[in-house]
Structures are given as C-alpha cells and as structure tokens.
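A short write-up of the structure that comes next.
The complex appears here without one of its protein chains, the remainder shown in place.
After this line comes subunit A, so read on.
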Amino acid sequence: MTGPAVLVTGADRYLGGRLAARLTADDRVARVVTAATDDLLQPAGNGRTRISELLADAQVCTVVHLAIGASASRTGSRGELKERNVIGTMQLLAACQRSPHVRRVVVKSAAAAYGASIRDPAIFTEDTELRAVPRGEYTKDVLDAEGYVRGFSRRRPDVEVTVLRLAPLIGPKADTTMSRYFALPLVPTVLGFDPRVQFLHIDDAVDVLHHATVRPHPEPPERHDRPTVLNVAGPGALPLSQAIRRAGGITLPVPELALSGLTALGSVEFSRDQLDFLRYGRVMDVRRLVDAYGINPLPTPEAFDAVFGAVKEA
C-alpha cells in the first residue's frame, strides 16, 4: 500500500463515515486518519492544536474537510455551531499551512454559499457573484469558511485546493435537514411561493468526494493561487410542492410572517437561510463538475424518487 495518508474531518457524521470507509478500502490511499467534528477545536498544549499533531504524526498529504455543518439542533447552540464551522476551519487551515506534507485540501462547502435572493439568476454557476447580502447565519459561516480557504490558497500555492459546493443531501439512511423536513406530517411552505429545489444523492456525494481525494496530481506539479470551485448537485430541479407530494406529504402553506416567527418545528429548524430558501429556492449548474471529474450525479427528480419514493411505498 503506497500513496498518501488522508485526513477526514467530520468523520463522526454519516457522510464523513461513509467517505472514510470508502477511502480505507481504496488501495491508492495508504492510511486514513479521522477527526471528529469537535477535534478541530481541541488544544493539545504547548500552543499546538490536536489537528496539527494529527497532521504531523501521520504525515498527512491530503486533507478532506467535511466538518462544516448546517444543523444547530444536533450540535448544541447556534453559537457552538458557528464556532465549529468558522473557527474549526480556521484552525484546520492554520495547521495545514504549517505542515510541509500537505499537498491537497478538499473542502466540503455548500450551495448556501450563493445565498437565495430575489435578485439572483435562476441557475448558479461557479462564477455567479452574490447579488444580495445573505441574511442567514449558515450562509455567513459558509462564506467565512470559503474566505479562509481562499486565503490559505494564496499563502500555500503549492497546495491544490478544491472547494465542493454541495446541494442539500438526501439518502435512504442519511438523517439530513432535508429528510427531516420532508418527514413532517404537514410540511410548511411559504404561502404564494413554490421555489425550485435541488438535491444531491448521498452516494453521489461520496463518489465526488472520493474522486476529489484520490485523483492523480498533475505532472509536473502546478501552482494554484486560488481554489478550484465545483458545484455538486443532481442536475435539474423540482418545485417544492411537487417534491412534497412525491414524498407522500401534505403541503401546509403558511404566510411568511408566521413562518419567520418560528425558529424550529420539532427537529426542523427555520432559520432565515431556510426561509429565503423556501421562497426563492436554489439551483446550480453542474457542467464544470461533469467535465472535470466525468461523474454524472443522479438528476434531482430521480434522486428524490430513489430516496423518498421508497419511503412512500413502505
């Protein structure tokens, strides 16, 4: 077994666990080191962090950062989540910057990086600029984290950095923000709005992350002063009302004002990100991913049926 040692952060989550298992089974990877989401914030004494020790001990060449999360309800308060998302990313990148071994960093970002506003084009490409200041906390976290990643890329042009903006994940076993939303008995929507929504099947997410991690480095080595950004989503879109019906649910249109007073419904949060998303939706173009990786994610309508069609029949 030759090849690089890979660090996967956020391996205590479903996606991280799946990716770590996949990489462990891959001969091109010498060793897989995992870090839980909380490890990013652990100091190890003498001014070093636990992460920099991990990087040094295993001589990690490739870092896959999956520990940027949207859900506050599973991780404690919103403040703690922000700490993990933003400070965690900063600490990780600081450790990478000091490590002489790191040659590749893959960051799982989110479609939320585009915000969701009335002034946005209907389909986001990687070059679309934000037209409105995002209102939501999670979007701000994602943008902060991506900002640190760009800074890191400028300081370490020898490291190849990939930022993957993932659409909301769905999967038969995955407990995601979306699966909890669609599982509500009455699914609240914003009255008078039927946004287009787009999803990514969790199997495709694992495939893309796997490929980003192990694909060969170009020879001779290139220098990159900015990250490669790729949208990752099932092409196409579903109107939200249609998605709810296909999942066997009943829509409950609620006036926007009433929804904005609501912060959570059972296990489903209603942040301002969520509210903007429920009004304007978010659809990404994935041609750049298909061209670069040769991976065709399952289109959104099919991915949705694969996951929720089964739920409906059961």
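In this section, a contact is a pair of C-beta atoms (placed from the backbone, for glycine too) under 8 Å apart; a residue touches a chain by one contact, two chains touch by 3 or more; residues count from 1.
What we mean here is this: contacts and distances are computed from a predicted model.
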item	value
Name per UniProt, for the chain absent here [options: "ABC transporter permease", "1-acyl-sn-glycerol-3-phosphate acyltransferase", "Transketolase" or "GntR family transcriptional regulator"]	"1-acyl-sn-glycerol-3-phosphate acyltransferase"
Contact residue for the chain not shown (choose from A:Pro121, A:Gly147 or A:Pro221)	A:Pro121
Of A:Arg28, A:Arg246 or A:Arg272, the residue in touch with the unshown chain	A:Arg246
Where the unshown chain meets subunit A, residue by residue	118-123, 125, 128, 190-194, 196, 235-239, 241-246, 256, 280-281, 283, 301
